[in-house]
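Below, a portion of the complex is reproduced, with chain positions unchanged.
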Amino acid sequence: MTQKIAILGASGYTGAELVRLIATHPSMEIVALSGERKAGMAMGDVFPHLRHLNLPALVKIEEIDFSGVDLAFCALPHATSQEVIRELPLDLKVVDLSADFRLRDPAEYEKWYGKPHCAVEMQKEAVYGLTEFYRNEIRNARLCAGTGCNAAAGQYAIRPLIEAGVIDLDDILLDLKNGVSGAGRSLKENLLHAELSGGTYPYSAGGKHRHLGEFDQEFSKLAGRPVLVQFTPHLAPMNRGILASAYVKGDPQAVYKALSDRYASEAFIEVLPFGGLPSTRSIAGSNYVHVGVSADRIPGRAMVVVALDNLCKGSSGQAMQNANLMLGNDEMAGLTLAPLFP
Amino acid sequence: MTQKIAILGASGYTGAELVRLIATHPSMEIVALSGERKAGMAMGDVFPHLRHLNLPALVKIEEIDFSGVDLAFCALPHATSQEVIRELPLDLKVVDLSADFRLRDPAEYEKWYGKPHCAVEMQKEAVYGLTEFYRNEIRNARLCAGTGCNAAAGQYAIRPLIEAGVIDLDDILLDLKNGVSGAGRSLKENLLHAELSGGTYPYSAGGKHRHLGEFDQEFSKLAGRPVLVQFTPHLAPMNRGILASAYVKGDPQAVYKALSDRYASEAFIEVLPFGGLPSTRSIAGSNYVHVGVSADRIPGRAMVVVALDNLCKGSSGQAMQNANLMLGNDEMAGLTLAPLFP
């Protein structure tokens, strides 16, 4: 049985990534693609790498007839997303890729995003889409909120350690190296090839990055007490991938055991042998996550390294995984593409 | 029905690419992987991006029992390949990715490769694997010779023009821009990131590149007279992709018609609208080919631009396409993965 899919906001990178994944998905069919500024254009003109596919042209959202749609992916910008989703039919399954429904607390939303939420009821209804930790809730959700890509990477490193109680909750430090596609297709000087290639630098340093709101919410809930982490991303001259270097205080072997136990049955999460060091090149283009643990020479300190593809497992792949759950598909449907290397 | 596949020479890039393609192939299963120097290692240790797959360990070729194998891909170095293939069971279907069986004429082989061929009978038997032009022969072949990646790119640009008789056969010029994976996983100074990134330069200039042997053989056969082309590749700081800029003398509209007519029913070959300019970024990671034609301001001169992925359509994807034909599969099985962008 074919599932009819709409993608709202298909002219950005996460929208295109969804199309890429659906191209080899066994049961999904794209019936509508929206793109406000590019309405009227063929998808193959917006993204030439998709020109071989038989796709509907981009339209404005209001032109879409949702009556026959089984699920909508919403890949719109933050703030826009909540405005669009509250107008969608209430029985339509929605997987949102924006930041709009990640935080449960309206005050936290306003703190991190700078304005009140306009669909507070839906904010409460939404399920947080970190699949491996909210699988049952997602299966029954109508509205699933995709996580931040950094938030996903950091949580894959830290959640099992909080669950297992093996680390100092007051000394968690996340140093991330981020591929540039995380910034989207936005026209900014610092994203130009001439400015970015061949160099690296931190941004949103010192606790300013919005994904901290997700870390605070999730880690505190898990720990049953407030947990604040340090988190600084660094832009690296690569298109896809996040490498999260998480520095924790705890016994390295206990850290390793917590992670390998927790992920033993997770098909998309590969825990390397102790001491193994993940690379973003080994997961790019795929939904797989590589996790490594190293002991430091200083006793009681460990480094957990997580590598994932921000556009796939960190965004559109996660969204697809959640959509599979919501539609009763095999969770891995369309997501077993191997990473692209070299 | 599952087809049992062996990959000889699985520790190089084309071997790994075959594994990537088979990972989502509907009917193929890998039963043996060989790697002389890395025999005994797990494939996931040689190529960490494949570690999530359940694969046999690398072995030496003589350890493989070919009795249950339906088809062997041979991704060995040139010269080694012929020595290995002549020892394989005579009823085993073989798709060779090396240069060893591309040229029909032993003298031509010796001229371009510097030593006599050691399996001349098989050299005669082998079918040239440019799928779109040898489909019927490949379907019935036991031994199929993969083309050179440059030779594929150039032929996609030029063959229809010779067939249609729309260009001057004495003035064909191919300027290629080549991704570095074409050089394989070899340890050479000029392939280091520090040496190659951020720059470009020509190599094998002036008619020295071995793929000229294929151009000579194929174009002359097609034209019924000797055809010599100019061909110079340039190394570009990209991992995958060949961009072939083919400069021809002929009416641009006739050139365009010849190409769009010829490829109208080819699922993997996309001819862009007249004046369209292909990019390697739009085909990387896929088996698709983009073809564009532009008129020059000087009447009677045209440029044909072909973009393909050297590791996929130029090598392992082509090999898979041919294997599908030889095994009676849908020709596109396992090959519809969309390109990876960005």
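Quick notes
Letters A and B mark the chains as written, and numbering starts fresh at 1 in each.
In the analysis below, a contact is a pair of C-beta atoms (placed from the backbone, for glycine too) under 8 Å apart; a residue touches a chain by one contact, two chains touch by 3 or more.
Just so it is clear, the structure is predicted and the values come from calculations on it, not from any experiment.
Because every chain is the same sequence, the assembly can be counted simply: 2 are drawn, and the full complex in the file has 4 copies.
Throughout what follows, only the chains that are shown with their structure count from here on.
Distance from the chain A centre to the chain B centre is 36 Å, each centre being the mean of its Cα atoms. Against chain A, the residues of chain B that register as touching in their complex are 13, 16, 19-20, 23-24, 47-53, 181, 197-198, 239-240, 267-268, 270, 272, 278-279, 281-286, 288, 290, 311, 336-342.
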